[in-house]
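This is the structure, below, for whatever I ask next.
One chain of protein is taken out of this complex; the other chains stay put.
Then we have chain A:
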Amino acid sequence: MASALINVPAKAKRGDIIEIKTLMSHIMETGYRHTATGEVVPRDIITSFTCRFNGAEIFRADLFPAISANPFITFFTTVTQSGKFEFEWIGDKGFSETASASITVE
């Protein structure tokens, strides 16, 4: 089943500022809701998002219950060389997803 949508430009000029957009499929259940019978719906959220470029961490975010389902995270970075972006989402109940995208710098 589809889990991530990634938007990284395929090409860029050296020193360009590029925008990276990521969308991860997740229900982001807050843990504050109750069922009709009064039981708490257990929290089930993504807690951490990390982006590495050629192995080095360039962006990290902690996520909390107030963030809506299917979190859309975008950020900017400067590119100096060709390489691979690796994305990692970690969350409750052992949730762990990865995705990657390559960029060619001219």
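As a working rule, contacts are C-beta pairs under 8 Å (C-beta built on N, C-alpha and C of every residue); 3 or more make two chains touch, one makes a residue touch a chain; residues count from 1.
Going forward, contacts and distances are computed from a predicted model.
Engineer: Absent chain per UniProt: "ABC transporter permease", "Xanthine dehydrogenase family protein subunit M", "4Fe-4S ferredoxin-type domain-containing protein" or "SoxAX cytochrome complex subunit A"?
Structural biologist: Its UniProt record gives the name "SoxAX cytochrome complex subunit A".
Engineer: Identify the residue among A:7, A:54 or A:104 that touches the chain left out of the display.
Structural biologist: Per the contact definition at the top, the residue touching the missing chain is A:7.
Engineer: Pick out which of A:25, A:48 or A:100 touches the chain that's been left out of the picture.
Structural biologist: A:25
Engineer: Residues on chain A that touch the omitted chain in the whole complex?
Structural biologist: Within chain A, the residues touching the omitted chain are 1-3, 5-7, 21, 23, 25, 27-28, 68-70, 72.
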